[in-house]
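Every protein chain of the complex appears in place save one, which is left out.
Residue numbering begins at 1 within each chain, and the chains themselves are lettered A, B and C in the order written.
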């Protein structure tokens, strides 16, 4: 992204909190010299009443925003120190052990849960009252995720915050909204910043992605109304798309959306680092499938055009491994016919470091079937931690999609070549099979794929 | 309330869930014969994926709504049976005991918390995804509160639900909205049904309460947009109000709100039985004080005109107690001058059972000072469980208000006479003192009152 | 209407204008002693600039609202006196006569039009700038319509105002809105006041008319957003409705709207007396037919259930006319069998003055065929000024509807009995025939009717 400055989220939050603090301040007695710890303590004991405690929490948030990075670390470690009391936990556990009946047991269990809940969680909850408080907490977690490695108290605080956020950002509270060219410019500007798959190169590119044969949907939280959480970009087309450059071509003619038979999900981006690990993508895709089905009666196929971010990394490693025997005799011969080296593997490695082969038809004829075969094998057979080795493949297979089609030269951007030798893959979402495919993958680890891909992988 | 039928909330929810279920059903394999327990199990194991699990939960909710009361009891006991596993809890506690460092301890603590969280809470959370899901859960808790006495599993389920709702209905997520005569009729109809202090006797009465010298504010939750959670009715007047019948008089002239110096909060009603014990009233009053201050520059005084629901009950008990010595010699004489009985206490008891004394000026001259004195004493000195004996007094004192003025003949409705012999009280909210008063009451139990009330109570 | 007070429109307008005037007043030099005529003159010459002229016009409007009826008459006669200048008209006409070519002629024609446009129209236009200015003008015309008989200047002013309003309220500027139970109470209250066909007897009746098997639509003008111009009430039913009391029965079960095959337009009311003669009803019905067709696929029939306001007046006159020979021999006999008088006509006259026959089955058997026959004749054959004698019949026939079915005992309210002996009629709107039927009625005066009605009329 070149043209548009990243929105100064913290600064804006700061300004609004400053304003709101002015409003809240009337009637709150303050002691400017109070230490941060004492201020936190005052929030937790609800000194001056619950309303005052909330106002104190707002002041704390304001203080935090004015701190530099080191001071923020101190602030958060202080916050983390408000942990649960081991003695209380032990007492509560003992009570649970000695409970005499179901009712006593239930009560003791609840008491133990309360004893285990660190007081800092109460303070984190109090921050929700301030305007932009939810964004404040999401950004707080982003900060913690960045700074917690090697810092157990921060890690514990991060986990508490994650528990709270997972609760508040349950998909039941999210709103699906369509984004188009009549959406607020401030929101569209954020899309540009958040797009993580295929960079948006300016407003013209963005407008093209919001044209009448395109759709864009995002999840929003009611307490963060101007912040998308995740968004998906969809193209309404005829047949499966096999090239993202074609999809993004600003000069391509606009199709009549009503005539489209296929919806291609070509980009899904998470927007909030602070919500890492709290997943919405699965719900987003299926909600959008429902919305599109209702609007366009002619749609028959729902599929992605997805990157294969791990393919080249895997391929390069295998090609460098003399024992891998990745290539057949014929492939070896053909590749050495293109570049004379010690082995077909070495030839392939050499060729892939250069862009030139893309325009060389003879090279293409040799490479495309080899790359397709290897990529099919990578997607269908390679594993890491008992999952599909490729992270995007794992995401879609978990959601109940199947591997439908491999597309050579589908993303010929530098990034596409570097990550996946230009290949992209269509994952197919067949509403009638989603449950079964999910179960098979989640249970036995079975990866569903079209016969063509299956054949390729075996070939 | 006579004219307006209670809104059929369950029925409406049912209809909408039925519709949504039709939409969600595509792609979900169903087995109509599956037992409720098996269905719940399927939700919890996320069989078919998380999206399918949510759809199953929606189906469960639909099933529940079609059950009769006995069947609902069975349904909920089944749900309650998805409790945490004592073995897992014990294992997790042991791990916590043997944790070697802060990091291990933090992780073990988190694990123990998870082990203690009953699976039924996950299922309750899944219900949020359905439309009106939040209202569904609130009404579920209302049902549990009614049916749990003597039923420990239901009580445990209720407590879990309360934990979840307290989290979701944190005041940070609520929206303050003004309600007036341009609000949707469907919403106004609900106000009529929910008003708990001074019955709204029809649309004319309601319109009068929403006139230009009145204000009404309510908290709403973003996921229950057409359901008020709590609302307050305010009159903009000159000086403290001493009669609710005057405030509600439809023929009284409309004042120029801009000239008002006093805002009287004359009715606060909680709307959702299912949110019992999750308190918003404190925040509501203070938010409304801020909003009114900003709109009306001439407002100087913020006070309530409140019922004293426990006064007569206490008074009657004391009057019946021969050792109480509630009345002075003079009072005894004067009262027996009105009705000849064995004692002044008996006379007073007799008089208060009849409406007649309200119109009898001589009786009024005798009764008003006596009732005021006794009521002041009741509010200032009588306790129950270390709190003010009167529940409304406890609420406002906790919020940092002070007892400002007693008003005889302030509520001469049957209910007012029966509960408090017609007396009402003004609690004063002085923004500069709220914190201090709250602290004094919460800490030492000190009840602040105006000098006049203090004198009365002592007299 | 009994429960709900008529909204004080003028008062509200006055209050808002007062406010706005305070805002506009800064920078406008005023001379309180200026006569109304001088103030009008200042508006018309745009003294101090066009913005100042508008502010002066606002002040004039404010002045007007504070006047009593007699003073308003004076105000309006003064306004009416700003007429076009005969000399200018004569000069412009002479120029038109001597125009040499098309261009000169076109210009001269335009000049003559300008010369003919009375300056008072400019001032009326200036009133649009004030808030509620459009409502001000509509109410001004209502006042003129009431007071102009015998007052030529006021009549001329009224015609000018009508020209302007017809222009501004062209159907192209109107917005169709659905009204339901979530509409603002303030708007619903107005419906109650404006309903002209079947009185709304309170909020319960109103809510029943807005239930899920009912629809209500109104036209609004963007500059009078809280004022309906005309509204129609529709019932979604199975088959043609034959009784308005059944339609309005609050205890009748609510039907599943999706299953309805017929939409019955049972009430159309104009709301603004000041827009008399500017017709929207035709457009409203057809827009609503389109909206309903799109929403409910099962709807096949669109028809009214309409009053016949002129039937009894005509019938009584004919019955009193000894030469009319309205009744057949058999009818005469049968009627005299019910009440013995000089003639069947006299018997019928007598019977119709009493409600009793409604419950007398024998009487019903005699009367219903006679009344139906006579009413069919009245609707199909009776004329006044070359139109259908009945005003409602004329409205629907002009719109291209046909007379479909007569319904005895369809409106047994006092009004229904008095106006039409309890009969109502269904006019059928068949989208495929509307144009043809309209042409036939507008051209040859041909009234289309179903074969059954035609037979009745002849019988």
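Couple of notes before you dig in:
The working rule: a residue touches a chain if its C-beta (ideal position, glycine included) is under 8 Å from a C-beta of that chain, and two chains touch if they have at least 3 such contacts.
Computed from a predicted structure; not experimentally measured.
For the omitted chain, the shown partners it touches in the full complex are A, C. Check C:54, C:190, C:312 or C:447 against the missing chain and you find that the one touching it is C:54. Between the chain not shown and the residues C:38, C:66, C:171 or C:324, the one that touches is C:171.
Considering the complete assembly, chain C touches the hidden chain via residues 23, 26-29, 47-52, 54, 84, 89, 93, 96, 101-103, 106, 109-110, 112-113, 116-117, 125-130, 133-134, 152-153, 155-156, 159, 167-168, 170-173, 222-223, 282-283, 286, 290, 398-400, 431-432, 434-436, 438-439, 442.
Residues of chain A that touch the chain left out of the display are 3-5, 181-189, 202-204, 207, 226.
Just so we're on the same page, only the chains that are shown with their structure count from here on.
Chain contacts here run in a simple line, from one end chain through to the other with no loop closing. Chain centres here are C-alpha means, and the one lying farthest from chain B is C. Centre-to-centre separation of chain B and chain C, using mean CA positions: 49 Å. Chain centres here are Cα means. That of chain A falls 59 Å from that of chain C. Averaging C-alpha coordinates per chain places the centre of chain A 41 Å away from that of chain B. Among all residues of chain C, none touch two or more other chains.
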